[in-house]
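One protein chain omitted, others in place.
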Amino acid sequence: MIHSYLYLSIILFCLGIVGVISRRNVFTVFMSIELMLNAANLAFVAFARVHESMDGHVLAMMVMAVAAAEAALALAVVILLHKHKSKLDTNVFSLLKG
Amino acid sequence: MGQSVHYLGLIPLFPLMGAVFIGLLHVFTCKNAKLPEKVYGLLACVGPVLSFVMALKVFFQLKALPVDARFLSHNAFTWFSVGDLHINMGFLADPLSCLMLLFVTLIGSLIHIYSIGYMSGDKNYGKFFAYMNLFLGSMLVLVLGDSPVVMFVGWEGVGLCSYLLISFYSEDTNNVLAGNKAFIVNRIGDLGFVLGMSFLFWGIGASGFDYLSLKANIHHLTPAIALTVCLLLFVGATGKSAQIPLYVWLPDAMAGPTPVSALIHAATMVTAGVYMVARFSFLYAHVELAGDIVAWVGILTALLAAIFGMFQNDIKKVLAYSTVSQLGYMFAGVGVAAYSAGIFHVFTHAFFKALLFLGAGSVIYAMHHEQNIWKMGGLKAKMPKTYLTMVIGALALAGCPPFSGFFSKDEILFSALATGHYGIWAVGLLVACMTAYYTFRMIFVVFHGEPRDQHAFDHAKESPAVMTVPLIILAVGAAFAGFLNMPGVQTVSHWLAPSLTEHHPHASSFVLVFAMATSIVAFLVGIKIAYSKFGKGAAEPVFSGFEKFAYNKFYVDELYNAVIVQPYKAVGSSIWKTIEPNVTDGPVKAVTRLYMMIGTAFKVFQVGYVRIYAIYMIVGLSLMSLFLSQSLN
Amino acid sequence: MFAHVLSVIIFLPIIAGLLLLATPASRNIARFTGMIVSLAALVLSLDLYMGFQSTGHLEFVENIPWIASLGVSYALGVDGISLFILMAGSVLLPMVYFVFATKEKGYYANLLIVQGAMAGAVCAADMILFYIFWEVMLLPVFFMLGLYGGPKRLPATLKITLYTIAGSLLMLAAIVYLGVSYHAQFNEWSFALDKMAQLNLSGRVAAVAFFGFMIAFAIKIPLFPFHTWLPDAYTEAPTATTFVLSAIMAKIGVYGVIRFVVPVFDQEFARFAVLLAYSGVIGMMYCGIAAITQKDFKRMLAFSSASHMGIIALGVFCMNVQALTGSIYQIVAHATSTGVLFLFAGILEERTQTRTISDLGGIAAKAPVFALYFAIAMLASVGLPGTSGFIGEFMIILGAVKFNTAVGVLAGTTLIIGVCYMLWMFQRVFFEKATPKSENFKDFSLIEGLAFLPVIILIIVMGVYPQPFLSKITPSTALQFASAAPVVAQAASATNAHLPELTIEQK
Partner (left out) sequence: MFADGLFLGFAVLAVLGAAGLVVFRHPMNGAMSFVVTLISLAGLYALLSAKLIFALQLIVYAGAIMSLIVFIIMFLNIQPSDLPKEETKLVYILGGLAVVLPIGLFLAKIVKSLPLSSTAILGNDFGGVKQVGLLLFKDWLVPFEIVSILLLISLIGAVVLAGKKEAVK
């Protein structure tokens, strides 16, 4: 049944959120974001199946492309971060502090 | 209507042009190439003399006209016109302004000629003459203006020039302060004048704001407004003509060069107030209460100034207080509705006061700018011409028959008596006695007795002809001008009659003779006391008690300083040091502070960790979800 | 004379200024561009002045629909009231390029932009268009003050910017309210000025909208007690900015009251006129008295300017034709006198490197031409007859006496207050003995002397023969009272409760 796919998507998405807000390791945070993207992808594909239209598939591909681009940039940033601070902690950066 | 003549506008224009021309010449040459003094002197005298010639022409043209139609006018252009307000740059010559015109230009010219000698060697020679010409030009605008507004141009103009000339030696702070004082005190009077004009305009000005239209519509004015206007205009007059309470600037005005003092005191400026009241005689004759106030203020000023005059050591200060005192007489005259008497006293006073000032200038010049009378003495022998002319002036001032001052002063006292103002007459008589005393005190101390400063005495010598000739001309005027209006002849009164709204009091010849006799007695008493105290030479007195109080002018300057000037300054500094930042700017600052406080409060949440911001977002989202899932069912 | 002369006067300087900012021009090129463009604007304005017909209505009208769905149009036009403010800007601004030769490029470019924006605000006949120019005016001031100002410029910049923007936002809200009410009453969208005047407004909301406008203008004028930004801003701003602020921009506030508030909110205006008049007159006295104890001559002039603006604003609130005309005349007179005094103060500061009055002295002897010019401008600013200052001041006092005797008497004290601080300053700076700082004071060069000469002559001509100028103003001011605001006229005749006799003789 389609509902089970959507429930799964919700669970994965929520887990992604939890990962983002509870962890300080940059890699984990980054992969949690990927997890949320994947949850969305699952929903896309599921809806594509329901409507029997493949637009959802196309969107899922776009999301993958974005994820790839994001991965490239994010990892570059992580490398820089590690170079400068030798840390993988997001709390190292607090420039926004008021 | 009277004739329109185009050359009326030229009369003030000559000196004004002269002022502009000399001024520019001075400004552009004073740094590099100095022009010879003669050029300036000659240029400076051209304007006043030409004006005098024109004034004579006006006089003869007026004289040729029938008595009722004796006025000439010239409307140069529309000055400004808005709504009901139409002001022309118009000039009016009637017997009153013609008389003023004649002696202002005559005495002005003489003072200019005299200044050529007096000012020689001054580094700002050109500037001086530019100001002098401007001064005379402004006075002529004042005299000739055909509406109060045009008069006001001259009125402020002479105020400005007095400021410029009093602070002429501008390196000395005291001189500049005196100039400031003159201008500011005059401005206080001008405020009255402007407000008076405003009330007058809203009262009856809509159908024309020149003197002739005002005179024609005067009966439309309600009594309350008329009184307001009279008093406000008189405030203006007290400023310009140095009456209580605004007389304080005139004695300080001695800071300027002596010819300036002569010009201010004799020909221009201070007489403007009297002239203005006479000009508005149609209004003041309407409001008896205003006249009484004017008369009383005048005579009290006369008394006060005479008291001060008796104890001054500076030759020019003595003369200055005598001017204030004489001006008081004039106001007493116009106040009791004897306008022609007042104006006549202006006329004679112009001669003898110019004479006395120029004579004093001559003495000061000879004594190398020493003004303290207790450093002089015995100058009679060294400066006979100056001595002789000064004595004539002093006799005229003191009211000795048959010199001019006697007739004019007596006319005023007689008018006061005849109109039933006995109080004014009595005070006037007392002042006459005091006048004789302080005038001859000065003469005796300066010219008689032994020289007190031998060194200065040895170097003193008679002034050059360019200075003494004007003295002699003025002395002739001071001696004989009085006959023009002696009882029974009354030439001046008749001449002025068409311009003034006045009723000659009918009094018996006994009153006339009584007034004359008392005046003569007062004069004799005054001179007797002076002679007995100073005739044989006297040492500089040490003042104590009342004398000291009077010598310090009853501490009026100090009083004004403490009551007005200092509080004003204090308010000024408290405004921008206390009120401005705390009260006026307070709400603005409070708003700023409020924002700062809110900002600080919210700063707590700005921890700087992106993760925490994400938590805020998720918590918000979560709360929204809670809310939305309830509404979903 | 061509059809879009107003647009050219507005946009020529703005475009020139933007181009200068965008290109890497040198400061000399910037200065000469400014000179040429402002002179061109001057020529066009003079042409405009000659062609002005004094009908009392808007002339040289341009009207192009802009945002048709909201009835916003690009509408321009001048009448006797706006003409003179436009002229004041065009005549005075070219001087700046002659006098200040060594400034940054951005200085000149911003001056050009502000010139165009001010012309736009004065000519706009549509409220939205006016609002846009009104806001654009502020930007160059913000940059000039913030970039080229004195040592304490940043707080001053913040203060003036926040103050004016707060005011403008209130005005924007009021404008929107007006547009919506117009739509409600006439069932079409429009922000055109002449249509707004037909609005029939009443009630509490109208009063709130009225104050929305009034506060915006009061801040710009500045009217007591909204003046607190002024001393800091005027003192810290570079001379040309102070000059622009005091000589022209403040006047646009007064102009706004005449142009937008009086015709649209006639009832509210009549209701609150006494309050506003007192605010004007108190501001005049307050700032005038504060001026006397200033130690810094620029700050003193700032207070003096605020004091004069109080009395100019008073002329508008007095609701009679003499005071209003006097007010407009005084706008020009004040621009030529106090505005020029600020320029002189700038020169004084440049040459002596000080702004403290007590550091100076004896300049009259060192620099007679400078002293003469300064004295003439100063005398005009204290309202001496024969200079431009007298005519306006006299008419304002005259009108104020009619409007309300107490206000009139208080307004009259400007004669005394003005002269006190001016003479005091003049004495300390120009008279007395020279100090080390003023000892080597150089007089005007020939170019400077010639650059200022037209203004000095203008001061005297406007005082001696004002009627040609007045005859261009009076048709518009008379119209203001004849048709546009009957309520105002009616209210004015009933205001003077102190001396009812005064109103009897009046037709």
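Each chain gets a letter, A, B and C, in the order it is written, and its residues are counted from 1.
In this text, a contact is a pair of C-beta atoms (placed from the backbone, for glycine too) under 8 Å apart; a residue touches a chain by one contact, two chains touch by 3 or more.
In this text the structure is predicted, and so the values were computed from the model without any measurement.
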Omitted chain's touching partners, listed by label: A, B
Where the missing chain touches subunit A, by residue: 1-8, 10-19, 21-25, 27-28, 30-32, 34-35, 38, 41-42, 45-46, 48-50, 52, 54-55, 57-58, 60-62, 64-73, 75-80, 82-84, 86-91
Residues of subunit B (touch criterion as defined above) contacting the omitted chain: 615, 618-619, 621-623, 625-626, 628-629, 632
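We take it that only the chains that are shown with their structure count from here on.
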Chain contact graph, described as a line, ring, star, complete graph or other shape: line
Per-chain Cα centre nearest the global Cα centre, belonging to chain: C
Computed distance of Cα centres, subunit B from subunit A, in Å: 93
Chain centre separation (subunit A, subunit C; CA means) in Å: 60
Residue list for subunit A, restricted to those that touch at least two other chains: none
Where subunit C touches two or more other chains at once, by residue number: none
Residue numbers on subunit B that touch subunit A, as the complex places them: 602-603, 605-611, 613-615, 618
Subunit A residues touching subunit B - in the complex, by the definition given at the top: 17, 20-21, 24, 29, 90-91, 93-98
Contacting residues of subunit B [partner subunit C, same complex]: 23, 26-28, 30-31, 77-85, 89, 149, 152-153, 155-157, 160, 163, 167, 170-173, 176-177, 179-180, 183-184, 187-188, 190-191, 194-195, 197-199, 201-204, 206, 220, 222, 224-225, 568-569, 571-573, 575-576, 580, 584-585, 588
